[in-house]
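A protein chain is absent from this complex, but the other protein chains hold their places.
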Amino acid sequence: MRESQAYIERIKRVNRQYQRLELAVHQSLTSVLAGQALLARRIEKDFESERWDPYLRKLWFPVDLHAGNLLTIELSAHEQFSPGELLSIIGPIGQPFRFRQKLRNILLIANQTTPAPLLMMLPSLLKRQVSVTMVLMGEARAYDTSHLPGEVEIIHAEDDLSWNDMVMTLGWADQVFAACDPGDELRHFADILRLMRERRNDVPLNYAFGVFQRTLPCGVGACHACVLNLRGAQKLQCVDGLAFDLTTLRMN
Amino acid sequence: MRESQAYIERIKRVNRQYQRLELAVHQSLTSVLAGQALLARRIEKDFESERWDPYLRKLWFPVDLHAGNLLTIELSAHEQFSPGELLSIIGPIGQPFRFRQKLRNILLIANQTTPAPLLMMLPSLLKRQVSVTMVLMGEARAYDTSHLPGEVEIIHAEDDLSWNDMVMTLGWADQVFAACDPGDELRHFADILRLMRERRNDVPLNYAFGVFQRTLPCGVGACHACVLNLRGAQKLQCVDGLAFDLTTLRMN
Amino acid sequence: MAIEITRSRKYSLVVSTPVMPAAGAFGFADSYRAMIDYEKLGALVTNPVTIDAWNPAAGTRTVPLDAGLLLHTGLPNPGLRKVIRRYRKTWSNLPIPVILHLAGTSVQHVSQAVNLLDEVDEVAAVELGLSDDLTEGEALALVCAASKLEKPLLVRLPFYECYQLALPAAEAGADALVLTAAPRGTARDAHSGRLVSGRIYGPLIKPMILRLVGRLRREVAAEVPIIGCGGIHSPQDARDYIDAGAIAVQVDTATWAQPKMLERISRDLGGWIATRRKDALLDEWNPDMGHTEALQRRAPAPRANDLGK
Partner (left out) sequence: MAIEITRSRKYSLVVSTPVMPAAGAFGFADSYRAMIDYEKLGALVTNPVTIDAWNPAAGTRTVPLDAGLLLHTGLPNPGLRKVIRRYRKTWSNLPIPVILHLAGTSVQHVSQAVNLLDEVDEVAAVELGLSDDLTEGEALALVCAASKLEKPLLVRLPFYECYQLALPAAEAGADALVLTAAPRGTARDAHSGRLVSGRIYGPLIKPMILRLVGRLRREVAAEVPIIGCGGIHSPQDARDYIDAGAIAVQVDTATWAQPKMLERISRDLGGWIATRRKDALLDEWNPDMGHTEALQRRAPAPRANDLGK
C-alpha cells in the first residue's frame, strides 16, 4: 500500500442516483481485487496549499478495473467532481475477499447502504459461471440496478428483512457477503446473522462475511480507531478487513 | 445594504492573469456605484449544509454593470468558478467615490495590487470627457492593461515609485484615487502621500483618496475590526469608506 | 415562549427565544437591521463597552485560519457615556431587550459603570466580561462590584480559566454565566510575517466549549442559568448546547459569514419553524433565502433577465 495520485479521466451518470468516476491510477493500484478499497482525497491545483475541510479521506470501493489502469468508482450523483481533477489515493486498503475455491452460488446483501462494496467481484464471478443473487434491504431497495449485469438475480427484501424462498436461497448459497449502513453496522450485521441462524441449521465458518465501512482515520494500522473485537483477538478493519466472518465477531 | 443571491452568468478570461465573472444580481445591487464593493461567499447547492472554509467573505469591487443587472467582477485567473454557481452577496458595501463636480483630470494609482477597485469609474468618467491617467507601481506594473479602454493613459512607475513628469501629472490632476496592497496599506498610503507632498506645494482636502481593502469581517459596522483613526474621529472602513481622504488619516 | 435566562430574583431577564448574538459580533445597536429580523431574536448583546474610550488595536486585526479566524480588535468603543448617549434612542425602539456588555477592567470602573447603567432603562441587563489572566481574587472583586447593579447580571467567563472561576462567580452574584469568551491564540500573519495574538473563532471551538458547558452544568448551582457561547454555526449546534444544559445560546462570528444564520437558529429554537409544507420553496423555510433561489427552483436554467427584477 502506498500513496499515489489519480486523475478523474471520465465521469458517467449511470442512473438517476449514481455516477461513475473512471480514475487513471498509478500502477500500484492496478492489482486491486474485490474486497479492497481506496482512501481518497482531493488535491489542490498548486499542490502546495492544502485544504483541511473535509478532513478525513473518503473510503471508496472500486467497482471495476479496465484498460489496465482505469479504476471505476460508483458514487452518489450529488457529489460534484470534474474530469481532470486530481486525487490523492492511499491504497489498496485491506485484504481481497476470500472466495471458496469451489464457489458456485453466492449471495450478496446490501442493508441500508449502496451495494458498491460488493460490485467489483461481479465480472470475474460471472465469468467463472458463479450464480449471483443480490438481496436489497431497507433503503437499499431504492437502489437502481438497471446498470448491473443481467445475470445477477435481484431480490427486494420485505420490511422484516425476509424474502420469498429465503430458506432455499440461504441453503443454496456457498457464501454470503453483506454490506450495511456504517452508522450502526454491528446491529445490522447481528440482525442478518440472526436471520441466517433462524433459517439454517448451522452457520459455518467462512460462510457469512460482513464488509465493514466504518470511518478509517488512517487506513494503515496506525490509529487503532478501527479495532474490532473478533473471537479471540483484536483485528484492524483497515489491515485485516475490510470483510470479517460474522460468526467470529463479538457483537457488542 | 442587504444579503441576496447572485448567479455566475458567464466567465470570461480577459487576459493571461485575469478572468471576469458576470453576476446576475438582485435589484438591490443594480445601483452600485464606483467605490462600493460586495462581500461574496459561495453557497452550497442544497442551501442547508454550510461550508465554513474559507470562513470570511471576499471583498469584490465591481468593475462594470450592464444589461440592467449584470455586475462584472475581475478576479485572478487562478480562482476556480463555474457558470451557474450561486453566490451569497452582502452589499453594497461603503459609500460611492465623491468626485469633484468640475472633475476634468483624474489620477489613479495602483501600488502592489490590482487596480480593480478603480475600474468601475472608467466608463462614466470617460463619457464625461474626464482625462484618466493610471499609474502602476511595484508589482502592479505587471498588470496587463490591454483590456482597459484605450483612452486611459497608463504609466509604469519606477522602483522608487516616481515617474516622468510626475510633478506635472500631480499638478494636473484634480483628484487622485489610490489602491495599495492590503497587507501593509497604511505604510503604502503614507509613501504615496509623502511623494505628493514632495512634488506639490500643498495637498488639499478632497484631493488624495486611498481605497482601503483590509479584511472586513462583517461589512455592516458590527465588528469594529475595520476602525480607522481619522483626524478627529474613528471611522468604519465598511460603512464610511471604503475610500478615505489620505490627508485626514492618522498614519500609525 | 417565555424563558427566564437569569436567576429568579427581584430582577430577572425573560426572553422569547433562547438565542442572541455574542458581545462583539453584532455592534452596539442596529447594524444588522437590514438583514435580520430582530423580533426573532431573544435579546441584543452589545459590543464590549468600557468607561473610557478605547482605540482600535494597532497592527494586524484579522488572520484567516482554516475554517475560522483570529481576531484582535482592541475593543474600540467611544466609552460608556457616549455609547449610552448615542444608542439609547435606538435601543428603546428595538423589539427585544438590550444586554450591555461591560468589559471588566477595574473595580472602580465597574462601580462607575453600574451607577451609570442603573439609570438607563433601555438597558435590560448587563453582561460583565472577565478578561483572561485575572487572578481569582481580581475576578471576584469585579463580579462583586457589578452585582450591586439593580438589574440582572450576566458574567462571561474566559475560556481557559472558566473551570476555576465558574463556581466563585456564581456565588459572588452572577445571575447567569456565559460560557465562554473565545479562546486566545497566536497565529502568523502572512502579510507582516509576525506571530500575532488574538481570539480564535470557528466551528471547531464548539466541541470544546460544549464539553465545558456540560460539565459545569453539573457543578454550578442549579438556580444559576448557563448560556452557551462558542462556535455555534447551525441550529443543531445551538440545540446541542441546550441538550448539554444551557438555557440559551449566543452566536458569534457565524453571523459575519452568513448573517441570516443567526435568525435561522433563532427561528429554530424559538419554535417558529415547526412544520414545513411538502414541496415548500426553500425561501419559505429558510429565512436566508432570497427570492433569486425561489425563482431558480421554479425555472431550472434561468437567464439573466429572469433574475433580480
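Assorted remarks:
Letters A, B and C mark the chains in the order given here, with residues in each chain numbered from 1 onward.
One rule holds for everything that comes next: a residue touches a chain if its C-beta (ideal position, glycine included) is under 8 Å from a C-beta of that chain, and two chains touch if they have at least 3 such contacts.
Just so you know, these numbers come straight off a predicted model, no measurement behind them.
Contact with the chain not shown here comes from a single listed residue; of A:Val25, A:Ile93 or A:Val130, that residue is A:Val25. The residue from C:Arg9, C:Lys82, C:Lys148 or C:Arg211 that touches the chain not shown here is C:Arg211.
Interface residues of chain C with the unshown chain, by the touch rule above, are 65-68, 70, 160, 163, 183-188, 195, 197, 200, 202-208, 210-211, 214, 233, 236, 240, 243-244.
In the full complex, the hidden chain is touched by chain B at residues 51-53.
Although one chain is not drawn, its touching partners on chain A can still be listed: residues 1-7, 9, 22, 24-27, 29-30, 41, 47-48, 50, 52-57, 67-70, 86, 88, 90, 182-184, 214-215, 217-229, 234, 252.
By our rule, only the chains that are shown with their structure count from here on.
Averaging C-alpha coordinates per chain and comparing to chain B, the farthest chain turns out to be A. Remark: among chain pairs B-C and A-C, B-C carries the greater number of C-beta contacts. Work out the mean CA point of chain A and of chain B, and you get 53 Å between them. For this pair, chain B with chain C, the centres built from the Cα atoms lie 32 Å apart. Taking the mean of the C-alpha atoms as each chain's centre, chain A and chain C sit 46 Å apart. Residue positions 51-53 of chain A each touch two or more of the other chains. Looking at chain C, one finds that residues 66-67 touch two or more other chains.
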